[in-house]
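Missing here is one protein chain; the remaining ones are kept as they sit in the complex.
For reference, chains read A and B in written order, and residue numbers begin at 1 within each chain.
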Amino acid sequence: MSEVALERPQPIANETPDELNFLTPQQLAWRRFKRHRLALISAVILIVMYLVTGFAEFFAPYATTSRNVGAINAPPMNVRFFEHDGTFHIRPFVYGYDLHINEQTWAREYSENPEKIYPLRFFARGEAYELWNLFDGDIHFFIAENDGGEGYIHFLGTDQLGRDVFSRVIYGGRISLSIGMLGIGLTLFLGVLFGGFAGYLGGWIDRIVQRMIEVLQSLPTLPLWMALTAALPAHWSSLRIYFGVTIILSLFGWTALARQVRGRFLALRNEDFVIAARLIGSGQNRIIFKHMMPSFLSHTITTATLAVPGVILGETALSFLGIGIRPPIVSWGVLMEQAQNYQVISMTPWILYPGLFVVIAVMAFNILGDGLRDAADPYNMGGQ
Amino acid sequence: MMSDNILEIRNLGVRFRTDTGITNALNDVNFDVPRGKVTAIVGESGSGKSVTANCIMRLLQPPGEIVTGSIQFNPSRTESFDVVAIGERDPRIYDLHGGLISMVFQEPMTALSPVYRVGNQVAEAILCHRDVSKDAAMVEAHDMLRRVGIPDIDTRIQMYPFEFSGGMRQRVVIAMALVCNPEVLICDEPTTALDVTIQAEILTLIKDLQEELSNSIIFITHDIGIVAQIADYVVVMYQGRVLEIGTVRQVLKDPLHPYTKGLLAAIPGNVPKNVRLSTIATAVGDADITTPFPLKEVGEGRLVSLP
Partner (left out) sequence: MLHYVIKRMGTMVLTLAFISVIVFVVIQLPPGDIVTSTLERMEASGMQASDEYVQNLRARYNLDKPLFLQYLNWIFNFVQGDLGYSYIYSKPVNELVWERLGYTLLITISAVIFTWVVAVPFGIYSAVRQYSIGDYFITVVALVGLATPNFLLALLVMFFAWEWFGISIGGLYSMEFRDQPFSIPKLFDLLSRLWIPGSVVGMGGTAVTMRILRANLLDELNKPYVVTARAKGVKPIKLIFKYPLRIAINPFISTLGLLLPTLISGEAIVSMVLNLPTTGRMLLQALLAQDMYLAGSFLMLLAILTVVGMLISDLVLAWSDPRIRYE
């Protein structure tokens, strides 16, 4: 007889079934999510991004408006451990700039000056700031300073006013990322409100909401966003504009979520376990919150996560056009507004760095959303 | 001389490799399919019935793979060959698919593509195997649909599957399977998804067509009632192994393996009134049904997996 016959037939998924029985749905979801390694990495990236931009005052070496007039349109610096002659420093350092004017083009050109060695100092005193407009401080995560107290660091170069691109990217991220969160909060609220009403009440309310969703989904959003943000009064403060833009971005973004919540509500209303709950006399609230909510909450969170990129990209596009966030507040879009044509980009390509962060953040949200969706699906028990 | 068995399955082993581990779906499966008869494969879900059928058709998909054994196929139209041994791109695979062996599946609701008309889907089976014109194929499809009992064919043939009821769809699937007059027809629980009354109609249809076309049938089911009604021979499977083989009369009247006994004891109607119906597990009791004893011959064509 063959060798295979010696092995006992095993049930599918050898050891897991018993173990699986003891896990709550949340634990199961977490298990599935952990297997999605890219999503896990994305979550870490996003947490780091939110932390760094949340404490922008601490992490950014300079304020958004600080200018280094000696370094206008200067290129990114390299962080080094070795000097040009090979001397090793345990403390990383940067070389200061040397400025030349190109005689033909009259353009500013920078080169590294090996004489100017600015070592990086961590948790050192630098520019004074007010964290969240509440706490005074001057400790920065890092600055570059030699013993004589002079030095500067421009990781990602400077812009045409000599402002540090790296610091501005961090501050810009605070706005762009928080608009993503705030916008999605509003979107979630509107989506669950409209979707929930439509799905739960049904009838003519449902029909009206459905029509509304259809209309909103067939509108080209950017032109309408443009129209609405252009309508924000010019005399408003940057902060009010910030909230205005957030509201405008959510105004058209809730439809997908509402459609999903509605669909779930409708489906769940006739689900056996909901009917069973009703038949054993559970109250309305108990049915909604205890039985229905958990089974669509995960999907809602997933959809919300996947909708964040739309808000971030929307803000970026509007600010890039000059009708979104207005200076002095900076966002990633505002930072890229300078890059309107290829002559500018060709001279100072580093002003496109904010774009790189937009791409990373959006990608992280998309991958995280995919991972959450897979994890939230209770029928996805593993095995590809 | 030609063998009496159209299929001879020897030492067939199949495993599935997934991230949770390797599962041996079939272990050392041995049985014959006699020519021109109905052979039923009986067993509960997960016993390997459908996997066996997919191996015969070479329809097994990764992560499943055949690891051992052979399936000797002895058709009357062409030369015998081992189905397991032929390559992935061997043209004989396409002769096999629908030409020499056909299959009727469990789910008539989803077994037809919703975007093509019924007639086209039946005619396509002909066009895959024979060099005839589309019109000629349609004529044959029309004829076959009539034989499986589709009423009002001239309009029905132009309809889409979703305009058909489940029973009607299963008739279409049967027509599609038989239109090239295959030597073996594999029915994989063809009536499970249907109403009881429709079930009986479809069974009668399969039986009648078998008598008419005298092809061999492998009938996969978990319903002993259907076995009694349609089969000549029975193969009992459990956890990827064959436990017992015999004629339908032998197996149902005189089961030898404790699992088969348990299976029969769990059928309503086999026990006196007012006696509680036992489950297979309680009927099997302490008997050892998991140790893979090799099949031993206890009579002509009567085999059982016992020590």
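Criterion: a residue touches a chain if its C-beta (ideal position, glycine included) is under 8 Å from a C-beta of that chain, and two chains touch if they have at least 3 such contacts.
Everything numeric here is computed off the predicted structure, so don't read it as measured data.
Asks: For the chain that's not shown, point to the residue among A:P92, A:G263 or A:P349 touching it.
Replies: Only one listed residue reaches the unshown chain, and that is A:P349.
Asks: Tell me which of B:I41, B:M103 or B:C187 is the one touching the absent chain.
Replies: Here the residue in touch with the unshown chain is B:M103.
Asks: For the chain left out of this view, which of A:L28, A:I139, A:L193 or A:M226 touches it?
Replies: Once the missing chain is taken into account, the touching residue is A:M226.
Asks: Sort through B:V83, B:L112, B:A231 or B:A266 and give me the one touching the missing partner chain.
Replies: B:L112
Asks: If the hidden chain were put back, which residues of subunit A would touch it?
Replies: Touching the missing chain: residues 211-212, 214-215, 217-224, 226-228, 230-231, 233, 309, 313, 316-317, 320-321, 323, 336, 339-342, 345-346, 349, 352, 355, 358-360, 362-363, 366-367, 384.
Asks: With the missing chain put back, which residues of subunit B would touch it? List them for me.
Replies: Considering the whole complex, subunit B reaches the absent chain at 57, 59, 61, 94-95, 97-99, 102-103, 105-107, 110-115, 124-125, 128-129, 160, 162-163, 173, 176-177, 180.
Convention: only the chains that are shown with their structure count from here on.
Asks: Cα centroid separation between subunit A and subunit B, in whole Å?
Replies: Whole-Å distance between the two chain centres: 55.
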